[in-house]
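Every protein chain of the complex appears in place save one, which is left out.
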Amino acid sequence: MIDAIASWMLQFGALNWLGETGASLVAVALVGITLFIFVAANAIVLVYVERKVSAFMQVRLGPMRVGPMGTLQTVADALKLLVKEDIIPQFADKVLFRVGPWVILISAFVAFAAIPFSPTWVPADMSIGLFYVLSVSSVVVIGIVMSGWASNNKWSLYGAMRSAAQIVSYEIPVGLSLLAAVAVVGTLNLQELIQAQAGVGNLFHWIPIPVPNWFIFNNPFLFIAAFVYLIAATAEVNRTPFDIPEAESELVAGFMTEFSGIRWALFFLSEYANAAVVALLTAIVFLGGWQSPFPDIQGARIGMSVLAVLAIIWTFYVKVKANRLSIYPLAVTVVLAVLAWLFPAFAQWLANPGLLWIAIKGGTIIFMLMWFRWTFPRLRVDQLMYVSWKVLLPLAMINLAGVAIWMWLTGAINLVG
Amino acid sequence: MHEHYGVVLAFGILGFILMYVAFILQKLIGPKNSSELKLDTYECGEPTEGSSWVQFNIRFYVIALIFIVFDVEVVFLFPWAVVFKDMGFVTFIEVFVFLAILVVGLAYVWAKGDLEWVKMKLKYGTGRYAATRLHESESP
Partner (left out) sequence: MGEVIFWVIWALVAVSAMVVAFSKNLVYSVFSLLATFIGVAGIYIFLNADFLAVTQIVIYVGGILVLLVFGIMLTNRIVVAKITQSSLQRTTGLVVVGAIFLVLVLTLLNQTWPLATSAAEFDSTVNNIGELLFGDYLILFEVASVLLLGALIGAATLARKEL
């Protein structure tokens, strides 16, 4: 991607003075700035969405005052953070207090370098991309402990220590469940992982239900592994129900307690950046990344029609159960289905792989994370350790062995060769 | 290969520079009227008692020890997953041997109670709480 942009820039005579290296550097800078803007916008949009989703789940309205439907609320909040006083407590360790948040932010941002957004858009197409993303996310824990310790505040230190214990505990199930998917194709390159998930096939290769060839539908063990990964990753990014490190009722705000203003914004950005990395990684490894669920124009038409039928059933269900007419899902899906049947170009667009699909899949996972928040009560620390070491870890090991056996039984690997 | 990691380095530096712009903006437009009270440690309004840098429970250390061993084993499994499809019988058997070793380790620490966060085994309290049934309590 970097090379493509660089050679594209060198086509213009006016930029020739840059030379090969200069053009590459400018290209990297452009991509980096774009991604940084994406990370910042991601946090601002997600906070708004999270507040709205939370509100609707609790039959409230959420932010309504600033801008139409409150859409400018988080922009105003971000501006407010900028004009707040920068406070470093007098008993804090001044050096580590300044460094800690940066470690978290940079390790969260650098993870995006290996994430493929479309068949061609990937800043660094590393051959060990998956392992790389896992490794840089494990640096976050050091930043958390650093800022917690530096605050010289009991809440902060307790929160940081709990957070560190939690993150390291859940790293093992995360690694093992991702490995189960890697074993199926034998590559750690994220692009190759996605390319292996093209097309449509039978569910688990033998139940005659047509599903996309995503790894979650590849075999029953990977189906479980996807959920193990999602649960463990939720804990890794400290989101409810695993948000003990910042449990408001016991630890104020955990390791963030002493941080304010723009310094706190670093946590705020990296928290949502990490959530986005987890969502994108789930989409890439288990849900086919930028692959479209539809194989061709006809597939897109049929798929959208199935979706519209599901929406009709959903509408009836809501009408009968809650006596409420929920018209929007129905209207949107019917319009999309009609459009797909009328305009082949639109159907083709839906069938094309690209940014659209990874955005939809990642967005769905993020919505699920928000949904978890208002569905599950917070775990206690001992329950947290129980879930990680005694439920998810054995399950992830069984999955790995199961994938190996499944591949042998279905003939995907040849034992004598 | 190197250009990929060059991108990573560039991203790290860029992330720092871009966010630092916000810090400079804050320095320019943010208020600066600090006071003794503002710089105090926030512990819910109470005056701070003692240092926060206290001794922590050993169980954090135990969890980290167990984690490192499992982490190393997971890292060993990454090359395994990459070559699993191509190498046939050896890698197929190997994963079970390896997982068996992991299971033995897990079973050992599980049985010995090292994974227990709450180590207290008292069913009833002592002293004036002798009659009350204890719930699992947690102290850091």
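Read from first to last, the chains carry the letters A and B; within each, the first residue is number 1.
Please note the rule applied: contacts are C-beta pairs under 8 Å (C-beta built on N, C-alpha and C of every residue); 3 or more make two chains touch, one makes a residue touch a chain.
Please read these numbers as outputs of a predicted model, since none were measured by experiment.
Colleague: Using the contact definition given at the top, list the shown chains touched by the missing chain.
Modeller: The chain that is not shown is in contact with A, B.
Colleague: Which residue, A:Ile5, A:Leu82, A:Leu96 or A:Val318, contacts the hidden chain when the whole complex is considered?
Modeller: A:Leu96
Colleague: One chain isn't shown here. Among A:Val53, A:Ala108 or A:Val136, which residue touches it?
Modeller: Going through A:Val53, A:Ala108 or A:Val136 one by one, A:Val136 is the residue touching the chain not shown.
Colleague: Against the chain that's been left off, what residues of chain A make contact? List them.
Modeller: 21, 93, 95-96, 99, 103, 126-128, 131-132, 134-136, 138-139, 141-142, 145-146, 149, 161, 164-165, 168, 171, 188
Colleague: Applying the definition given at the start, please give the residues of chain B touching the unseen chain.
Modeller: Considering the whole complex, chain B reaches the absent chain at 1-3, 5-6, 9, 51, 53-56, 58, 60-73, 75-76, 78-80, 82-83, 87, 90-91, 94, 97-98, 101, 104-105, 108-109, 112, 114, 119.
FYI, only the chains that are shown with their structure count from here on.
Colleague: Between chain A and chain B, what distance separates the C-alpha centroids? Give it in angstrom.
Modeller: Each chain's C-alpha centroid was found; their separation is 20 Å.
Colleague: Chain B touches which residues of chain A in the complex?
Modeller: On the chain A side, the touching residues are 2, 24-25, 28-29, 31-33, 35-36, 82-92, 102, 105-106, 109-110, 112-114, 123-128, 131-132, 149, 151-158, 161-162, 164-165, 168-169, 171-172, 175-176, 179, 182-188, 252, 257-258, 261-262, 265-266, 269, 380-382, 384-386, 389-390, 393-394, 397, 400-401, 404, 407-408, 412-417.
Colleague: Sort out for me which residues of chain B touch chain A in the complex.
Modeller: 1, 3-8, 10-12, 14-16, 18-19, 22-23, 25-27, 29-34, 36, 38-44, 48, 51-54, 56, 60, 63-64, 66-67, 70-71, 74, 77-78, 80-86, 88-89, 92, 95-96, 99, 102-103, 106, 110, 115-118, 136, 138, 140
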